[in-house]
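Note sheet for the following structure.
For this depiction, one protein chain was excluded, whereas all remaining protein chains were kept in their positions.
Right after this comes subunit A.
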């Protein structure tokens, strides 16, 4: 499911939609969150339309997140705030809100790019916000510098989902440690489901613990490796059957003396050391 890829620890999620699905943007993201068990009480949205003209609307959202988060976490509010930095590590209570912003086209209709970037950055830094979702459809961006603005949003985002065609999407993920991965997926979309299948064979999926795909169960292999590391079944049997030269043929047992008595031997059980002349 797409929600396994998008609803992760990464905080700022940008969806670039080439398919003109902007009208269902809010529903789309809401459904992703719902699939991952994020209830409506954890979701905050901004009103659309003329109210976006007023800076107070944006301030109110941040204040609302802060107030409600503090109320939810009282008296252990401070603990919740600390946990907000690492979503999912808390005691099960919501440690921040999922903020779904209006589409970038709508935001640009009422606010300047500088304000939008600044607001996005504030949300990113806020400890009361767990995730921020922004939807951008290039065919709806009519700002003269739309390309640069979109690139700026990509720079701020930690997850960039690009819906390329009806059957193809790509996902750029920036991890906190600095690692970046760019994966492509085939997708199957219906009105109520969004199924994805990785296209890059052998790439680590690791993001769909609930519904692992057959590809996800394979041994991970770096895509750029020039070595063949993994073994197939026949090779595994052959390797197990091979005994290397330094290996002992039989395992050592406890020490014992094997003695075959001669015919002339007169063995006295009462004095076994008789022949030693001591």
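As a working rule, a residue touches a chain if its C-beta (ideal position, glycine included) is under 8 Å from a C-beta of that chain, and two chains touch if they have at least 3 such contacts; residues count from 1.
As a working rule, contacts and distances are computed from a predicted model.
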Quiz item: Any idea which of "Protein SENSITIVE TO PROTON RHIZOTOXICITY 1", "Elongator complex protein 6", "NADH-ubiquinone oxidoreductase chain 1" or "Ras-related protein Rab-21" UniProt assigns to the chain that's been left out?
Solution: "Elongator complex protein 6"
Quiz prompt | Omitted-chain contact residue, chosen from A:142, A:226, A:240 or A:260 | solution = A:142
Quiz item: In the complete assembly, which of A:71, A:190, A:226 or A:256 touches the absent chain?
Solution: A:190
Exercise. State which residues belonging to subunit A touch the missing partner chain.
Key: 2, 20-24, 27-28, 30-31, 48-50, 53, 105-106, 108-110, 139-142, 189-194
